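Structure record follows, encoded as structure tokens.
With one protein chain withheld, the remaining protein chains of the complex are depicted in position.
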């Protein structure tokens, strides 16, 4: 019993409850949702969002945004595919080149943000536009059309597909390897946040960068590292897309950056930084993937798709907020309150707490 | 001379300089940009973004986001057009109804944010999805297609078009009335921020909501009011689009919410709230409008359109940051520094300053 | 007042069988960007066919190739009886379409993928070819003396739209592309206006969707350009513009037919083993709509069937 | 400033009249019980000093009176009427002005805007009414000068002021707007001797103008200089409640520290006035390890 209560008090419990509620809901309304195959399709769909979302979540905890995270997945794939197709070299070379390219973009993002003091929202918006334009421009230049050429016949395709885009079947259901990769990245991120010194730095940089710097945290290096993490994960998903579908549309990936942010925020990450959790972000991605496919499984009118999605999202967030509040109510034993800082304890320390965070000051209003 | 320096020290001077630089640049590279007609086209384009951006800027100064601001313009037009078409009533009735509807959405946004403590990013994301879905679903239901019907023949069209979508010619150039409306709204917002008690409240609510509440600022009412301002301006632009184009595509308006945010941030609004300026936002919208059309006037390769846009944006922001830093450098006389808080003076007071604001802590890094 | 809804107009189209009375469920997957008038007609056709044949129709759409593949996969998971899908990005969809084949679900292609549908294992195909449609439009304006047409792409990076423009360019080498933000009428208008001002040698404007053509009319007026306007796709407003001569002609690939036939062919295949087209693609376009035939077509556009 | 006090003080105040009364008030933050069963009377023309260790619940107590938090048990009466303030605005409307320990100012806003925040001088009554900006600037500057704070430019953002200067802005504001009750939560903590003296004078002046003053401080000297009534909190409960005259400075100090700490410390740390020649240094260092 005490264990159960402790569990409920963990920061991701709110998001988890919301996920369960929505899951049960779809089990009830969508008969075709009730199969292992469907569940795994949902997991796969969530993993393609979730992998990058982990990085975006870390970055947001560190107090920054990356709007180029969606489009870089496409850039990554295009660099690999077109370089190898044009020069006829082994795909491994292209994959490494693409990785270097992505890390360089991440570094540039972070470096510009740190160096110029311009908000990351703007810097990465710039990168976003540039990459989007370059994707299209270069692809047209190289292939003469807006999609890259088929690369199945180039050397190295087999093993790379194994790594990035293989699947195996369990019973009648297909398990995509990205789901496993996703789990790995989430576990790694969670461990880093909770247990590694770097995790401490990330929270501090997002929570109060100046204070962090004053006690000797390498703010610049940490932030740049976070940007590079995001672009590494973007590269990873780009590789998956490329080796799964063989060709890429130059215009793809746009808009996904917001799905990542949505997943992070639904999972309880504070938009202003300093608070969040890797499991939460994973659950956020799962909620999004489940909702968007669940509506399809339920066969609802796609004209209303977005409306359903909106309602579901609001529902998830409300359940999340409600559970969080429950878990820090007086009925729970000590220690519980500590688990969900932004939900309630912040009220009378707002000059110390990010003052413009919507989550925190509003806890005050709720008290009324 | 002193006057000139004082002027340079105003918070919007950075954005203004950037705008001038880009303007001159396009004058040089794009011959067809060098006409009054082109300039007015740019102004018109900027006004359709800029009107809503003013509201979004105010809201962001107040520390909140509104992602439904883009799609509500379409909802506004659809409500007006379809109601009148279906029931065959005068368009004035529909316009008023639509206004009430928009204000209700704004109120709901604000109320939910205040009441539940959920970040406005998520609440308005929900509203965004719901409105987007409803636009499509309802339009399909009412008209049987995904665009609204022509309303030119319904009573009241003439005067409404005069108000929202008329134009007159000065020499060879067409001046759209939205440009005048835009100027009016900007002036009103600027006056409110600088001179009205409400302006004081907006800065305070965005800068430190808890402190503001503690000294008696009606935080809830102010915030809800800001959301309603945004949806009022959204309604206004919706009316313009409807009465200019007569029919509306139910899927339109999506994506514009980010243009508004971009305009506000380029214009110097702090993403975390508490700092910004109405003229700055207007200049931000102008920069965006000018850049996106300037590229066309210059006749550059459209495949690279986005890349140019990104580079231009980064350029604008860099110039802005540079001018701001200049204006608070020791070379300038006293009083100058006070004009641009986030640029430099904040460093050693970061627990008091929004700690996760990207702009502020980074000023510290720059010192190194 | 007048101009409102014609109150005698029936609310929705005719009778039909109860949904699912035939026992078949058909998934219909497209790459529609929500709210596009063209796709609205495809869907209307599919729904009418479903009604006529008592089929349960599950329509879903996503413009992202990977996600569209996911939608096909979820249809396979749901064990539908047949799948109709657009094949605009054949390579990306190949895996999912083959998975459907492996699960014994018949697949019919529509709208795009003329060359590849057979390779992917789809049984039948209804549609035109975007490139061919573009090329035939190009040929016609070339015949009218076009030297420097402007092809307006209203969705960045769209394979289908790019193919249409490429088709036009294949017939008229002077073709130039322009990107506009299709979700914002004022932006479309001003961008076009700017382009027409910048390059006065443009003699034809080719828009790729009916709503964009209407914005183009506005832009032409503003820029006092004398360029002629031709477009892909139809809607009622546009049909009237053809009638009053503001638009030269529209090229129609009869989206309603594509939707209708895709569902019907699956129905016939499931029920009766029919193979429409006899192993060949069935072309629904391109068909030209101009002043010569507009009077016949105009009434249908109001019903959202053309 | 003392002019301001007399100007703004409610004319209807009668010395000795109870303004705020707390009976059995308690407050929990979730599982944390910060206050229990507190009785307190704020009386017109008197200074009540609330003292206590860190975390004793002093700030929590005054946040209840100033409407920032709701009490979870007990009764709060203002002017004899039981109330539960929904917001600080309501408390302000009752003439209760507060200097908070940690909710002082909005850093990015100009000094004069901070000074008048929530109580702007306007030409009309509606939120959209224009502010009398010039007047507000003048008054803010003048009131700060009275505290010995000369800011470079009254238009500079508060974030550029030093810690103590910021605190002075908050104090000057409360003093200027407090009409019936003035609550000060450790106002002198960040202040120099001179500024502290000014604040103590304000407290005295407010009392003399008939206001009720609640004064929280860790400095028993300061408390004893101006207090009429002393309340010591210990872990959320009242540990001492005495009127002036019933308690000496030394007793107060002793009570606060939970023992004769400071005197002892003084003895403990005592060392020759000539420096550098300490010979007991490290020996003593190990001695007071515990």
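Residue numbering begins at 1 within each chain, and the chains themselves are lettered A, B, C and D in the order written.
One rule holds for everything that comes next: contacts are C-beta pairs under 8 Å (C-beta built on N, C-alpha and C of every residue); 3 or more make two chains touch, one makes a residue touch a chain.
Predicted model only: the values in this text are computed from it and were never measured.
For the chain left out of this panel, the touching residue among A:181, A:201 or A:245 is A:201.
Contact with the omitted chain, checked across D:78, D:191 or D:214, is made by D:191.
Looking at A:23, A:260 or A:275, the residue that reaches the missing chain in the full complex is A:275.
Residue D:161 is the one among D:161, D:183 or D:214 that touches the chain not shown.
Of the residues in chain A, those that touch the hidden partner chain are 192, 195-198, 200-201, 203-204, 207-208, 210-218, 222, 270, 274-275, 334-335, 337-338, 341-342, 345-346, 349, 352-354. For chain D, the residues touching the chain absent from view are 2-3, 6, 15-16, 29, 32, 45-46, 52-56, 59, 101-102, 148-149, 152, 160-165, 167-168, 186, 189-197, 200-201, 204-205, 208-209, 218-220, 225-226, 228-229, 243-245, 253, 256-259, 261-262, 265-266, 268-269, 273-276, 281-282, 284-286, 288-289.
By our rule, only the chains that are shown with their structure count from here on.
Centroids of chain A and chain B (each the mean of its C-alpha atoms) stand 28 Å apart.
Centre-to-centre separation between chain B and chain C, using Cα means, comes to 34 Å. Here the CA centre of chain B is 42 Å from the CA centre of chain D. Residue positions of chain D touching 2 or more other chains, listed in rising order: 68, 87, 103-107.
Annotation for chain B: residues touching 2 or more other chains are 132, 136, 140, 146, 207-208, 210-211, 213, 270, 274, 303, 305-306, 352-354.
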